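All protein chains of the complex are present and in place, except for one that has been dropped.
Just so it is clear, A and B label the chains in written order, and each chain counts residues from 1 on its own.
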Amino acid sequence: MTAAAKQVPDSEWLAKLQSGHRTTLARAITAVENETAGAGDIISAIHPHLGHAHVVGFTGPPGAGKSTLVSAYVAELRKRDLTVGVVAVDPSSPLTGGAILGDRIRMTAHTGDEGVFVRSLASRGHLGGLSRTAARVIDVMDAARRDVVVVETVGAGQSEVEVAEIAHTKVVVCAPGLGDDIQAIKAGILEIADVLVVNKADLPLADRTVKQLKGMLGLTKREGWTPPVLRTTATTGEGVDTLADKIDDHADAEGGLRASPVHRVQRLLAGIAAERLKRRIERQDDPAMTELCEAVLRGDVGFDAAASRALELLVKSKD
Amino acid sequence: MTAKREPVQLPLPGLDRARAEWRQAYESQVPGEDARSNRSGIPIKPIYGPDDWDGTAYMDGLGYPGQAPFTRGIHPSMHRGRPWSQRQLIGLATPEDYNTRMRGLLDAGVTALSLIPCNSVYRGFDVDEVDIELLGTCGTTVNTVEDMEICLDQIPLDQVSVALNDPSPFTLLALMMAVAKRRGTPWKSLTGTSNQSDYLSHFIANHMFFRLALPGAKRVLMDHIMFMNREAPRWNPISVVGQHMQQGGATPAEAMGLTLSTAIQYANDLVERGLSPDDFLHRFSFFFDISISFFEEIAKFRAGRRVWTSIARDRFGAKDPKTWRFRFHAQTSGVDLTRQQPLNNIARTAVQAIAGIFGGLQSMHTDAWDEVLSTPSDEAARIAVATQNILREEAHLDDVIDPLGGSYYVERLTDQMEEEIRAVIDKIDAAGGMYAAAEAGVVQSMLGDSAMAFQDRVDSGEQTIVGVNKYVVAEDASHRPTLERPPEDVMNAQIARLGRFKAERSSDAVSKASDALVRAANHAEENVFGAIVDAADAGVTHGEICTILRRELGFGQPLVVA
Partner (left out) sequence: MTATTHRMPLARPPKVLVTKIGFDGHDRGSRIVAAYLRDAGMEVVYTGPWQEIPFVVNLALEEDVDVIGVSSLATDHLLVPKLMDALREAGLGHIGVIVGGIVPDDEEAVLKDAGVAHVFHAGSSREEIVASIEELVHTVRAQAA
């Protein structure tokens, strides 16, 4: 907040950011994360300089060892002499808005290495496993000329779809034997996963999980890129070099293009608008709404038709 | 099993009527709901009677002391014939200070010694590797076989039992064995305990112990047990530490359940090493916190003995009744002590100590009242010892074995605690055992939730803490001792001594022993603890041993569960 709010993001500021000045980067992130007064200027200033970073999203159920895998992947990138930005998203409490940001602590191995910059974000009630401003935070890291920006989601059920909006390469991580989780995530996941990883591959059931995933992939044919199913043991680093190779391969295959920014913004707007609509319908307090709900309860009206009607009521109530 | 016993209605004529009349009279004095529960969440009734416990299951559930299931005590004579040992943990800056204080305590009637090393030792460092501010504030700086010789000067190692607060990789023990070897004291005559051998509790509750990564810690512990079983069979190589669990936030029932689950893990690991439970279970000992929740603690220990018997006998099929005995050391809990009105802590410690004695402990440490303010002063440490002497010799608490046995309340509560303890063990079993549960953070979350729940009770005033959330008085702070940090020149002298030791030792012997340690660490068929003992004897320092193992076996990062 401090310097970023005061400092107009001029060319000197930009040079500082691009040369890797860490405090400048930290404060710019604070500004865009919180949409402070200076945020707009920063976003305009960096806009022409985006597109350097390869953005890699890691998602998957809790307990799959995402943070440890991200840390091992970062170490691998550093071996390859690439600079890295990490955005780790932790959930905010829906009751109080507070959050414990603990994920980054599994990445202690990179302390003292200026080539790694880790930032935690609280999801702040935003559904979808990221925070509302995560995409902008990634942009700032991109503008700061980080070669790779790794985004780790909270691991909520719907995170994969949103990661798809902002990451070039989507890595879906699961642990052996999380059969139910695989069932639960498979719906949306196979369309978006570019690389599937079975982490904790030293555990029993790893083979079976790999087989299951491959089987499920076989059912959904995709054009061009065929998502590989990899095995890693993040704690020892085993398989992480192959993971890094495959992520590279994917970037090459896809030409390194992120989803178009306009499309991305449109999707984000849709998400925010949907939340607002939901809240308003829930709070809608008029006899017509009550009547509509009672009709549904009686079975006189189907849910689909009733939902359309609810939207109409909402529009009317606005008048 | 005993826990599921249904109360039997005895034919007691007039009982129902008397109870109904009492209930009415009671409610006229205590109108409305007065729901109470203990720290383990067990509801506490205003009175217990024959319908809670009727004695018909006496032989199954209690028996006599020294008889399975040992609920009433592990020895036939308990504190009459086997008084509890008074073990005071002494942490003093230099080996010389330690030796002086220790010999004084032996003269004062203490029958067993403890050694608390400096926090730098706990964390795996020598004195020359850390900030000098951190040295010697909580314990003795012991890095070399020379330091250990000074600590143990004129202390007959074959006559005094020594509890070493010595986490993995057990360098203090290795140094002590090197001293014994030099003195010609046979290892077979050594008695005592590796008091901090429980790496799983260190991993779960953090505290301040040096930790290898879990697989390495497991390996070193197993090698340590195998080595001591063979070379010093009177040594207790494993002490499972429930204290860390309870201090970390576990309820008394959880602490007992988690501790027993840890013991199950170690026993399974040893069976996997090819040992039979009859070979090692009798060497397991336990270490607990005694909170101020008086009856709950007594029931915790009584139930713990009963559950352990069934674990050793039924789960592991051990035949030797010695293995069914649940031997434990306990320490009055520092968590209950307060900075406010600190002399009140003397009263708290006494209550905790009584619970421990009635709970049938084998050895006890009573906290000094000033422990919450700083490292205990001489006078406070003396009061702590005196507390035990007063309870035994003035109050005669050792006259009767298990004096609360047969109390309707205590027997019912013991049964209920047993149920809670078994539920915890089942939960850990379901998570794949203690190792897997610790690795996954299951236990850490349990502790965090319970710590928070207790704190909520304190914050809301439901749980009184005198001087903190009730009966607060304006205080004269002059009672408060200040922390005596050792003068810097004293610590500089320690660093200098270490430097001299390193310069004078045989570098050839050191490099050979270090190489052997590296090799042992990387070869599963070698005994890594044997190599540690050899290294200590060859003059390799504590910090150097830890550095080698940290490198070869990996460091145990804290698992952060917030």
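As a convention for this text, contacts are C-beta pairs under 8 Å (C-beta built on N, C-alpha and C of every residue); 3 or more make two chains touch, one makes a residue touch a chain.
Since this is a predicted model, take the numbers as computed values, not measurements.
Only one of the listed residues, B:Glu33, B:Glu133 or B:Glu272, touches the absent chain: B:Glu133.
Of the listed positions A:Thr108, A:Thr290 or A:Ser308, the one in contact with the omitted chain in the full complex is A:Thr108. The omitted chain makes contact with just one of the residues A:Trp13, A:Phe58, A:Tyr73 or A:Phe117: A:Phe117. Here the missing chain is touched by one residue of B:Ala108, B:Met208 or B:Ala496, and it is B:Met208.
Looking at subunit A, the residues touching the absent chain are 1-3, 5-6, 22-23, 26-27, 29-30, 34, 36, 92-93, 95-102, 104-105, 108, 111-112, 117-120, 122.
For subunit B, the residues in touch with the chain missing from this view are 119-120, 122-123, 130-131, 133-134, 137-138, 205-209, 247-249, 338-340, 372-375, 447-448, 451-452, 455-456, 459-460, 465, 467-469, 477, 480-483, 485, 558-560, 562.
Simple rule for what comes next: only the chains that are shown with their structure count from here on.
For the pair subunit A and subunit B, the distance between mean C-alpha positions equals 45 Å.
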